[in-house]
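Only one protein chain is missing; all other protein chains are in place.
Just so it is clear, A and B label the chains in written order, and each chain counts residues from 1 on its own.
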Amino acid sequence: MLSARKISTMSSEVLNLSRKLLCTFGTSPASIAFRRSTGITNGIKKFTFPPNHEIYSDFNRIMVCSIKPFSTKSDATTSDAGEASSLIDDEFQPLDVIRSRSFRRTQRKRREKREVPPPRYLKMSTDQDWPSVWPTAKTFHPASVPLPLHQGYVEPGNRSPPNKFANLELMKIPNFLHLTPPAIKRHCEAIKKFCTPWPEELKDEYVLESLFPIEVISNDYCHSSPSIRDPKGRIVTLRVKLSHLNLDEHAKDKFLRLVGERYDQNTDELTLVTDCCPLKKQNYDYAMYLLTAVYHESWNKESWEDDKSELDAAKYEWDGSRSQKVLEQLLEPTALESNKNLIEQYKNTVTSIHDEGENTKLLSEYGNTVRQLLNLPTPEASSATSS
Amino acid sequence: MFRNFHFRAVKTFARPLNSKKSLKSENKLFCSSASVTSNSQESSGFFKASETNPVHLNEKHLGRFYSIDNDIYQKLYVQYHGFPLEYREQCKVFREQCVLVRKPYLDLKRCVDAMDLKKPVVRFVLHGADGSGKSMILGSMAHYGYTKEFILIHIPWIPLWTRYCKEIVPSTTREGFHDHTINAVQFLTNFKTQNAELLQKLNLVTSKEYQWSKREVTEQGSNLLAIVEHGISRPVHATECMYTLFKELKAQSSEEKCKTMVLADGVNGLFYDCKWIKGADRKMVPPSNLTAYEAMKDLFKTDWKGGVVIVTVDRIALDLEFRESTLPRYLLKKEGWELFDPFVPIEVTNYTAQEIQTTIDYYLERKWLQHPAASTEEGRLELEYLSTRNPRTLMELCNSR
Partner (left out) sequence: MNSSAKALQLVTRSRVSAAVCGSTVRIPRNFFSSSTESTSTAGGTTSSDPSSQNVPQFSFENNAAAEATGAIKLTKEDLDSKRGTISKAMHAYLKRAKEHQEFMDTQEKEFVFGRRHLANMMGKDIESFTQKDVDEAIRYLFPSGLYEPKARPIMRPPQEVYPKQKAAQFDMSGRPHHPFFYTAKPNFYYLLHEMVSKINSLNKLAAGVSRSESVEDDSFSGSTWISKEDLETRLLEKITDQMYSEWLACFERIVAHPKKDKELEFIKAYRKPLAVQSKTSELLPITLEPDGRKSVHVPMCMKKSVRADVLVTVPGTGEFKINGQGLDFFKLISNREAVIAPLQLAKMLGKVDIEANCQGGSKTPEKPKSPGCPDNGETARAIAVRWGIANGLAALGADVEKLRLAGYLVKDYRQRERKKPGKESARRTWTWKKR
């Protein structure tokens, strides 16, 4: 291809030459003809000598005519030499009154195309140290990553998924090239010197729980970007078993009422989740404060707590309840005396029905007790005489 | 839930894969009642006991059907919901009244037999899953009570008083109370049908004079039936008559002049708000402001002797929000529990494997199950599983369209 430099040098050459010619040789037709016949070689395009008065205007035309339009097709057959020879052969150049497109195209200064070197990954060795190549989170850079990736959905047919160069989808993915397993290992090794081993004494769960009853849980979040900030990182969860807290009956009842749903009966655990403050430390402080406050409050007994009615009671109290009164009415005094055991049993069943919740088993126990109290046969007895 | 049934298609077997519709959309075969044997006294097959006197029923008859005499049935049950509606319809078709003898029934019978009538009344509470047979057992206890010459106070379905009541009027005699008119009249009519003979026989008389209004008086010493008849003729006073009647019966039973059996179905309906009863000022009337409630509540107390109280708690008696559990403590609420405690709870479960097969045998014998595969083992298994051995579901499955 003919570079712009070449054209410009050529035109300057033309200019110089023509200037020289004009200065030295003059403009007589004879001299013109003489020069023409000798033929000036050395890569100079052919030009004509127009009449004197039009010399300036024709300089432009010289430039124009001297540069034959190239074809943009990179034909192997076309070459500069061939072009030059064909031009040399022509007698007259056609005068382009109408400035053709080709002229414009060639006149435009072609931007110099910078030579792009081949991608870097071709020179990488297969046993290189990858974490040094990709130390931090970085957008995907196809020339630095030696993997022949393809991404893109294509209809099953003739096309293949696009390769990694200029693949936006690959760039969109937050990649983890900076966190390959060897890299993570190195991180861990680097952090290890700040860590101490887990103490032997605390290997036992029971000991651990008794020495450290409060469990504080918080999360840290890392992204593929360098930032470690995440709003979820401020949440702090505090877990403690109520058996580790010193609460008497009243205190425990009040504690449970204050705490509500945060208490899990099955595991006897209180879970406090705090996220109202923006910082983790603040949330942690608040959680500890909350626990202390609830604990101490539950030991306080307010005057209005005595107004608690039967309905609010957490547990069912049989003694002094209506149930007891009715029973006393029902049974004769002698019966009351002799059936102390039964009454005890009755009391237990009624209490458990109220406390634990009803189920058929408890109910049948209750039924049996009542039957015994009222001297009625039990259901087993009725079916005992089956044939 | 208002038990509102109509006959449905005979049960089909092995439905096609993609049909998601229930069985009800299939065949329309009807059982021809002409082919049904009308002689209920025959003991055809193992599943039918020949015993008709409930007093003599015992474990030998467990899992078998016993039939109730037609005239007794007419007297006790037909008019007024003695048995559930579906069962009564079935009896019409089958032309006989057969009841399955089940364990809770025998248990109850035994307890009632063993009871000391000189002691305060014992309350029995039947509870169980929906459609497991509580009302049936209650109904068959009525038969037993009748045979044993108890005076029956049979209140068939209490939500009829608290939810589906036909007419409520403010009470004339009590301040702030409301009376049921039609319901009370119906009850009294039935009471009369059930107990007129016995009352005559025992010659129970009023202990004092009752003045219903300025001009209407029931003198002391008149037969209790007079109260009943007054109530029937004067709907305005009907609930009051009920109340008085109950009081009298309680007093008379305590004096050992008679035995009373109180049967009430769906008693837990009394302790919940009656959303549908609105007073004159369009405000909801709480149950405690109903005379009928007062009357019934007194019956369940233990301050009388010489009787027995058999009651069912059913979660269907309540609104949809209160149907978490089928157990008495939940259903009776605090108030009800305190009223009934201590009581004898009797659980009525779904059928056992033997009982359900017996019922299927009975249906087959009555030619109710027309499908050829119904009598095969696979058919029976299918019926058993689809109904999960629940008596009502089985009945629904076998009903015709």
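Here is the rule we go by: a contact is a pair of C-beta atoms (placed from the backbone, for glycine too) under 8 Å apart; a residue touches a chain by one contact, two chains touch by 3 or more.
Predicted, not measured: the structure shown is a model, and the values here were computed from it.
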item	value
Touching residue (missing chain; options A:Tyr153, A:Trp198 or A:Trp304)	A:Tyr153
Chain not shown: contacting residue from A:Pro181, A:Pro231 or A:Gly260	A:Pro181
Positions on subunit B where the hidden chain makes contact	14-15, 17-18, 20-23, 320-321, 323, 378, 381-382, 385-386, 388, 390, 393, 397
Missing-chain contacts mapped onto subunit A	77, 121, 124, 126-128, 130, 140, 146-154, 156-161, 169-170, 173-177, 180-182, 185
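Methods note: only the chains that are shown with their structure count from here on.
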item	value
Separation of subunit A from subunit B, taking each centre as the mean of its C-alpha atoms, in whole Å	67
In the complex, subunit B residues that touch subunit A	58-60, 62, 103, 106-107, 110-111, 114-116, 119-120, 122, 127, 302, 325, 327-330, 334, 338, 341-347
Complex contact set, residues of subunit A against subunit B	311, 322-323, 326-327, 329-330, 346, 350, 353-354, 358-360, 363-364, 366-367, 370-371, 373-377, 379, 381-383, 385-387
